[in-house]
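This report concerns only the one structure given below.
Only one protein chain is missing from this complex, and each of the others stays in its spot.
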Amino acid sequence: MDTLHALGDGFLVALSFQNLALAALGCFLGTIIGALPGLGPSNGVAILIPLAFSLGLPATPALILLTSVYYGAMYGGRISSILINIPGDEPAMMTCLDGYPMAQAGKAGEALAISGIASFVGAFFATWGLVFLAPQLVKVALLFGPAEYFALFALAFATIGGVAARNQIKAAFATGIGLLIAMVGVDLQTGVARFSFNNIHLYDGIDFLVAIVGLFALSEVFVFLEHRAGGGVDATKVPLGRSMPSAKMLGHVTPAVTRGTIVGFLAGVLPGAGASLGSFLAYMLEKKVSGRKGTFGAGDPRGVAAPEAGNNAAAGGALVPMLALGVPGSGTTAVLLSLLLALNITPGPLLFQKHPDVVWGLIAALFIANIMLLALNLPLVKIFVRVLQVPSRYLMPTVAMVSFVGIYGISGSSFDLLVMVGFGIMGWLFRKMDIPLVPVILGVLLGKLMETNLRRELTISDGNWGALLDSPLSIAIWTCAILGFVLPLFIGRFIRPAAVNNEALDSD
Amino acid sequence: MKFSTFCKAALACALLALPGTAHAFDPGSTECIAPANPGGGWDFTCRQVGKTLQDLGLISGTMQVTNLTGGSGGVAYAEVTGKRNKDNNLIVAASSATSTRLAQGAFPGANMDQVRWIASVGADYGVIAVSKNSPISTLPELFDKIKADPGSIAFAGGSAVGGWDHLKVLIAARKAGFKDVRKVKYVAFEGGGEAITQLLAGSVQAFSGDASEAKGFVDSGDIKVLAVLAPERMPGDFAKFPTAREQGIDAIGANWRGFYGPGGMSDEAYKFWEESIAKLYNSPEWKKVMETNGLAPLDLQGAKFEAFVKDSITDIQGLSREIGLIK
Partner (left out) sequence: MKITDRILGVIALGIAAFFIWRATLIEEPFISDPVGPRVFPIIICVLVGLTGLGLILKPDPEPQWPALATLLEIGAGTAVFVAYAELLPLLGFVIATVFAAGYLAWRLGATLPKAALAGLAISLGIFVVFHLALGLNLARGPLGF
């Protein structure tokens, strides 16, 4: 009960007028930042750190402001995914797959509301997990050595087959391209440059933000240019539909939200895996569970609920290693960590003992931000869907320019912009040829991590490949990957040919 | 105080007289380039120094922090030497990583004389540590174990192979009498925190990093510091740990943090920055920042700092050549 007592004290800290106002401000700014392509939780928080400084805030209020931004951005990413098929940040990528089809079918309001509720549930339980399980969860993180991480990333890639619209070969091709892009830059394990063609801009590799904004946002602009070129009025007038889902639909998505929360939270706890992996695995698991009954890819509400529960739960999970170990589990927590340092607080195993007011104030702030976000987001659904009524001749230029600003404002590099335009063209061509984009991003995000962990393990074991299967945990993950995802791919061909028909429904 | 005001006025005039160059229209508006994304060490240096300079009234207004990412600092270096060579309002965050890259020729066509080295704001000394359960308790013991069985110990660090965390291991190994330092296993991680986690998880047996990265885990007793790579014992919490030198391994590894400015910066501007950062360094505010972030003293400005960077580059070059990292 000490925990609850400490949490109560935390609420006393957080529930002052100033702190509530800061949380509201943070939630609002975070939602907007999350919804803008190119700006996600990590650079959103980084951008707002100077604001916290210039307001002269002490440690706890500053943290409250910035964690509200963090949670707000995780909420906001889904808005642009659903409304304009452009993920606001990388974990919201999976939400495009079913959210946009829902919006096109006139269910934008419902999709937004479901994803908002799923985000709330994911974040809410993840925060409780943070309160009660942090010390135990740290032990889970410590079970993951390089071999286990390698197995985990292999599991993620084994599920990719399910992303493909019609042609598995094209999903594999897209994955390969993503992996190849991830290989560009200086190799961490040897320090030599790979595929950088002596161009200094390529030494650090290609930032996945550049890839995702190019592939999703700019290619969407090209699609509009293609269809609307030379004038004419907007052809599509999408009906806005209701703004609250029915109780039946909510009941329908509840199991998906539950599973998504658990998967996402666990992925968040592992340093390095993060929210993108959480939302991806949550989506894939849901698709797997629903089997032939689902309409995934064509506007299944569960396809919106699961990844949103997953990525918001991962956001809470990522705070576990940051607060308990001082190890950032994601880009955003890395930024929060440097903020803690700047505020005179050394994170690490003793943070809970040394600065209980900060930690519990922060956790209380998470609860408050979460409730505030739900309260802010549900009524705003009606306003958000109005974006659909903005004529595309004004909306798309704005999207394009915001994409450029997002990338340039962070890296200050014209070269990155050119690379982004290249990705935009590539995304447009891929869409024409029905090549899925998600595997490309997954390859870019996870490819290097997968290689690096393989090579770390083999360095440690002096080249003994058997070491990859040396722990029960890695054997379990490999079994999961092979039994759950690889074998069905082959067996399904012969035993359940009907399943293929369902895949044919998947289209963008 | 008077001097710096005069300096700023002079700066403003000088800038107004140069309308042709880009960015010259903001007399007195200062800028710090962080050659990495927001959230990293360089970004942190820029923001902390910018904020403290403003708090101390050494600059008027806010220092603009620009993130210019790429090439491990190489893109920013090229931008400054190429396009902004005469900008008097500009400083750029740098650290040992910068001098390591310069030494190893990783910035194509660049050398340290193309910019003006302004001042340091502190240093982060290297540590070598093992998990609290490790049977090893001194640095010579660790190296004896590696000599007996090179496969038994893997070092983890937060930089790439050939980077600073790795070089520290190699420096120590050489001083400990290794002929072929390639035998010492090093596993690169994304950052110091991740490397320590893997030490705690038991995947690796030793850790090479900076004192600031290790501080939280030293306080909690999760890791055992075998040696600090400083010339003498550090102040504060780390005072109880012996230096490598005390244990007969004369290895020093300081990750310094500081700034350079454009090569064409005027002497007046250079002097202004040198003195401003000296004042910053001596302020109680900065002392507090240093203490919080585990920064050790390194008080060098102007010519002294330039000589320090030159020495450190020569050292790293010699070492890298000797162990074959560069030809």
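The first chain written gets the first letter, and so on, giving A and B; residue counts start at 1 in each chain.
To be clear about the criterion, contacts are C-beta pairs under 8 Å (C-beta built on N, C-alpha and C of every residue); 3 or more make two chains touch, one makes a residue touch a chain.
Given the structure is predicted, the values throughout are model-derived calculations rather than measurements.
Undergrad: Give the residue, chosen from A:170, A:259 or A:287, that touches the chain omitted from the document.
TA: A:170
Undergrad: Touching the absent chain in the whole complex: find that residue among A:5, A:194 or A:242.
TA: From the options A:5, A:194 or A:242, the contact with the absent chain belongs to A:194.
Undergrad: Determine which one of A:203, A:265, A:296 or A:428 touches the chain that has been left out.
TA: A:428
Undergrad: Which chain B residues would touch the chain omitted from the figure, given the whole complex?
TA: Contacting residues on chain B, toward the hidden partner: 22-23, 25-26, 64-67, 161-162, 182, 186, 323-325.
Undergrad: Given the full complex, what residues of chain A touch the hidden partner chain?
TA: Chain A touches the chain not shown through residues 33, 47-48, 50-51, 166-167, 169-170, 172-173, 175-177, 179-180, 183, 187, 189-195, 218, 221-222, 224-226, 228-234, 391-394, 396-398, 400-402, 404-405, 408-410, 412, 414, 417-418, 420-421, 424-425, 428, 432-434, 447, 451, 454-455, 458-459, 462-463.
Here is the rule we use: only the chains that are shown with their structure count from here on.
Undergrad: So the centre of each chain is just the mean of its C-alpha atoms; given that, what is the distance between chain A and chain B in Å?
TA: Each chain reduced to its C-alpha mean, chain A and chain B end up 32 Å apart.
Undergrad: Going by the contact rule at the top, pick out the chain A residues touching chain B in the complex.
TA: The contact residues of chain A facing chain B are 42-43, 46-47, 49-50, 53-54, 141-146, 186-191, 198, 200-201, 203-204, 207, 271-272, 321, 325-328, 331, 334-335, 337-338, 341-342, 344-351, 410-413, 415-416, 452, 456, 459-460, 462.
Undergrad: Given the complex with chain A, which residues does chain B contribute to the contact?
TA: 37-40, 43-44, 47-48, 51, 62, 65-72, 74-75, 78, 106-108, 151, 154, 160-163, 185-191, 193-194, 196-198, 200-204, 215-217, 219-220, 222, 288, 292-294, 325
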